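Here the complex is missing a single protein chain, while all its other protein chains stay put.
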Amino acid sequence: MALTGVIRPGHCQLRVLDLEESERFYTDVMGLKPMGRDASGRSYFKCLDELDHHSLILRQAPKAGMDFYAFKVLDEATLTQFEKDLNAHGVATERIPAGELLETGERVRFTAPTGHVFELYATKTMVGNGLGFDAPEAIIEGRRGISPLRLDHWQIHGPDLDGSRDLFTKVLGFQVVERIKLEDGETDVAVWLSCSNKAHDIAFVRDERANTLHHASYLLETWEQVLKAADIITVHRVSMDIGPLRHGITRGTTIYAFDPSGNRFETFCGGYAYYPDMPVITWPVEEMGRAVFYHTRQLNERFLSVVT
Amino acid sequence: MALTGVIRPGHCQLRVLDLEESERFYTDVMGLKPMGRDASGRSYFKCLDELDHHSLILRQAPKAGMDFYAFKVLDEATLTQFEKDLNAHGVATERIPAGELLETGERVRFTAPTGHVFELYATKTMVGNGLGFDAPEAIIEGRRGISPLRLDHWQIHGPDLDGSRDLFTKVLGFQVVERIKLEDGETDVAVWLSCSNKAHDIAFVRDERANTLHHASYLLETWEQVLKAADIITVHRVSMDIGPLRHGITRGTTIYAFDPSGNRFETFCGGYAYYPDMPVITWPVEEMGRAVFYHTRQLNERFLSVVT
Amino acid sequence: MALTGVIRPGHCQLRVLDLEESERFYTDVMGLKPMGRDASGRSYFKCLDELDHHSLILRQAPKAGMDFYAFKVLDEATLTQFEKDLNAHGVATERIPAGELLETGERVRFTAPTGHVFELYATKTMVGNGLGFDAPEAIIEGRRGISPLRLDHWQIHGPDLDGSRDLFTKVLGFQVVERIKLEDGETDVAVWLSCSNKAHDIAFVRDERANTLHHASYLLETWEQVLKAADIITVHRVSMDIGPLRHGITRGTTIYAFDPSGNRFETFCGGYAYYPDMPVITWPVEEMGRAVFYHTRQLNERFLSVVT
Partner (left out) sequence: MALTGVIRPGHCQLRVLDLEESERFYTDVMGLKPMGRDASGRSYFKCLDELDHHSLILRQAPKAGMDFYAFKVLDEATLTQFEKDLNAHGVATERIPAGELLETGERVRFTAPTGHVFELYATKTMVGNGLGFDAPEAIIEGRRGISPLRLDHWQIHGPDLDGSRDLFTKVLGFQVVERIKLEDGETDVAVWLSCSNKAHDIAFVRDERANTLHHASYLLETWEQVLKAADIITVHRVSMDIGPLRHGITRGTTIYAFDPSGNRFETFCGGYAYYPDMPVITWPVEEMGRAVFYHTRQLNERFLSVVT
């Protein structure tokens, strides 16, 4: 088994100010597939090429932001092992019973040093992408909106970056792929971590605002789809942050914009294939502009200041 | 460590009829980077975005084909463990000393049931892709020829497909991603195996011609690069097999053509992200045409008959 | 007025064996916009980015093929002048009254030496592309099927290529852009003619089968859209001829396939910008394979033999 342990970002629960408006946005503009509401009124969505039941849960709340971030692990034995390893590392965990989220098995919940709530789980109902597994077609027709393939990663902010980075690398098996370092050459300002062949599955940024979301990122397959996403964002007068452009970090291409509640999202494409024998790429903080926005070579104020 | 065990196709040693002509082809047309010759006269090449010293070795010989196929494993401890596991599975192994190939550590060699010689290794000198790991640029300028990013996978043929498939899945940790089955619904005609997030790292096809190569595949980043590859192939009057078009299997896009010795190569792009919780995709043999060439929906005679 | 005279291919009337099946095909698979039927039962369609009322008329008939091919001219004065010029050149013309086709002004009809019926017209109701002309959006949302931007050109066959070529160049102001010549270095096997900045607006091929259609071509904006077209063609099991690939002639990219009645269509992208000071590009007949299919460098039997 070459891909083991934590296998990918699985779902997240996003707080939105107006559920119905947000459902329309995530259905018509983002082009996610609505998967129904649960008894508590939360609304579920999946991306075009995801096989599991959902990757986004919307919860109406008076304040935007993310309730929790969940990774899928290989199997239930792996889940139990991670639970033990977290506890051994001094991290308290909670078992959320199966069914608390629709079509989802037991989740192991813990809070990371940056203040964010994470979950691990091994089981979710496979609903497929509509193509089936028996001599499938190669494309999914009838896409509408931005229509990303998958939830790709999150960038999240908090003061104890070192703590969360160490938890993810030492306990959960992630690897540091790229980092931005302060002038002291020691302190990480930001780290990009992978649990797969992707250039990143999560990024932590040092920020005094604990437990904050910078963006949830969705995967597009081509630079032409990134352009189309930017076009759709304008047609629907969605609040744009920046893009289309390329990142220095990961080399991926990107757009950042905001959902109706002010939560930033990214539509991301590309990035190099990561392998665990690759050295860490390091950026001095004075190159942060080019690191993040390769073409403009500078960060814009809004990108730096807005989190939810 | 989320990506463990065998991590990727690492190198292969290809027999060519005229070494100098082949060096020109792989340098000017394929656009690989020449990395020198060794004392025995073998010629080494790496792809644009590969970090290790080489991924292709050319050896002049009177008959085309592949001498051996090598996978990189995570580290030396993993190498030793696989050696034991292979032996325990009844597969004889041989240790090739470090340095037998330029800049390469010890290799564990074995012969698979389909007759192909495989190698595992953990160590090769990292020469980088020219960008460095300190605030790198995001593109590599001055590409020439087809200029693939990486060695991607091989498709190889032999009678005992079942034996090689089982060896790779049971001992080496690969997973079956897609398969074509005979009318009996049982017998695999062909299997595509992954050791990563890629839709395939190797494919085996049942064929009475043991130890044969169907193609070595090289990764391109976009469909536009696939077009450019086809253009370059024509400009240089390289023998074309088929393409550009899409595969049903993996959904990737492709061209097949032949090097000057008649060894088939592929320039491949895309393919879905594979995760180990994905069910196996199965194709009945009567859908083989669409499975392989999604657009033409039929195999051409040359694709079926020519191996080296 | 820099673009004068004949300005573009405007419409054509295609014979189909089953009107309802063809309406479904041109709506759902080709992704044209249905514009209604007329009193005689003919069915009208326009392409995504065309402003005029229609560019395709389907007529049910027992035999496939094209009834007539129409070019739009700059204005009614130009139409009258061309009528005179045609008569002066010895070509009989007929005025078809306004309204004989829906939303279309008077047409001047004549038969070319290759046996094809052509029409010129200056007036057709402008219905727009849905974006309007007042601060429009830059994309049209909700595209389905192949969804070409425009009718691009036709390739048609007949014995008296010289006669039609001379009529189009001497009377209608077209220019020869590329040509394939027989071994004698004199005789045109095929000619590509432009009345605009496009590399071709019509092509004539010498063929004993008078008044036949090789293909009607529809314009796509990118090579990625060409791939998507090929995918859609397979999803709907449309009969494919060849592609995706590039032409040597025009350098455009292409797919050829067949509508349900067996009429060949092309989805075409690109081609160089043509200017009237460009020398004619000439191909010897032994290079015809590369001229037409740049990547395969040979014509397939079906492409050569099937016309309607």
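We call the chains A, B and C, going by the order they appear; numbering starts again at 1 in every chain.
Simple rule for what comes next: contacts are C-beta pairs under 8 Å (C-beta built on N, C-alpha and C of every residue); 3 or more make two chains touch, one makes a residue touch a chain.
Just so it is clear, the model here is predicted, and its values are computed rather than measured.
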* Return the single residue from C:61, C:74, C:91 or C:235 that touches the missing chain. => C:74
* Hidden partner chain, touching residue among C:191, C:229 or C:291 -> C:291
* Chain not shown, touching residues in chain B -> 137-139, 141-142, 144, 222, 224, 228, 231-232, 234-235
* For chain A, the residues touching the chain missing from this view -> 223-224, 227, 230-231, 233-234, 240, 243-246, 253, 255, 290, 294-297
* Asked: In the complete complex, which positions of chain C touch the hidden chain?
  -> 1-8, 49, 51-52, 72, 74, 126, 133-139, 149-150, 173-175, 194-198, 221-223, 246-248, 251, 270, 272-273, 275-284, 287, 290-291, 294
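What we mean here is this: only the chains that are shown with their structure count from here on.
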* **Intersection of contact partners for chain A and chain B** => C
* Asked: For chain C, which other chain has the most distant CA centre?
  -> A
* Rounded Å distance, chain A centre to chain B centre (Cα mean) -> 31
* Averaging only over C-alpha atoms, locate the centres of chain A and chain C and give their separation in whole Å. => 47
* Taking each chain's centre as its mean C-alpha position, how far apart are chain B and chain C in Å? -> 43
* Asked: Which chain A residues touch at least two other chains?
  -> 137-139, 222
